[in-house]
Structure formats: C-alpha cells, structure tokens
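Reading through the structure tokens given below for one structure.
Here the complex is missing one protein chain, while the rest keep their positions.
Coming up: chain A.
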Amino acid sequence: MADSLSAECTPLKQKYDSCFNAWFEGYLDPAIANNTSAEERAAYSKMKADEYQAKCGQIWEKYRECVQKAVKKRGLEKLLEQAREEFALKEPPPPPTQFKK
C-alpha cells in the first residue's frame, strides 16, 4: 500500500485502506449482480453504505483528520480549494469520447 504524504498518517492510512478494500471487494460483485431494479439497487446500496460507515467510519475520521493537517502543513490547502472550485466533479464526467476532437 502506498504511503501517505505525511509519515505520521501512513499507519492510519494503511489501516483505513485495508478496511475499505475489504469492504469494497465484498460490495462490488453483488452490486453488479443486484441490479434488476432501482429499488433493489437502492436497498442494497443503503445497506452497504451503512455497513461501510459502521466498519470503516472510525478509522476514516482519524485518518482524514491527519491528512487534513498534513495538507495544510504542505501548503496544499489553497490549491486543493481552488481545484475543488474549478473542477467540482460532483457527478461523473461525460465519457472521454466526447472530449476527442
């Protein structure tokens, strides 16, 4: 697993990554398969979102706090804010074919 940008966050990051990866691998195949109706998808998504929160929420909060501090320390806070404003990307972008000229 890759290191954090700050050595002090790396142990938290690796714990969080392990938690997320384990959850994600259990999530993915049924999410692909359980896709017969919007209701079914929503029921499964809600259940798994809650499960993710329950399993990884605590370590995520700790890791996130550490990264936020590290981002400030490295002088990246402003650049990150600007990028979030300029490219909000709240929704998936259009397929790359639409970018081709």
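Basically, contacts are C-beta pairs under 8 Å (C-beta built on N, C-alpha and C of every residue); 3 or more make two chains touch, one makes a residue touch a chain; residues count from 1.
In the analysis below, contacts and distances are computed from a predicted model.
> From the names "Pyruvate dehydrogenase E1 component subunit beta", "Serine palmitoyltransferase 1", "Ras-related protein Rab-30" or "PRELI/MSF1 domain-containing protein", which one matches the UniProt record for the unseen chain?
Cross-referencing UniProt, the chain left out corresponds to "PRELI/MSF1 domain-containing protein".
> At which residues does chain A meet the chain that is not included here?
Spelled out for chain A, the touching residues are 1-5, 9, 13, 16-17, 20-21, 24-25, 27-29, 31-32, 35, 41-42, 44-46, 48-50, 52, 60, 63-64, 67-68, 70-71, 74, 76, 79-80, 82-84, 86-87, 89-93, 95-97, 99-101.
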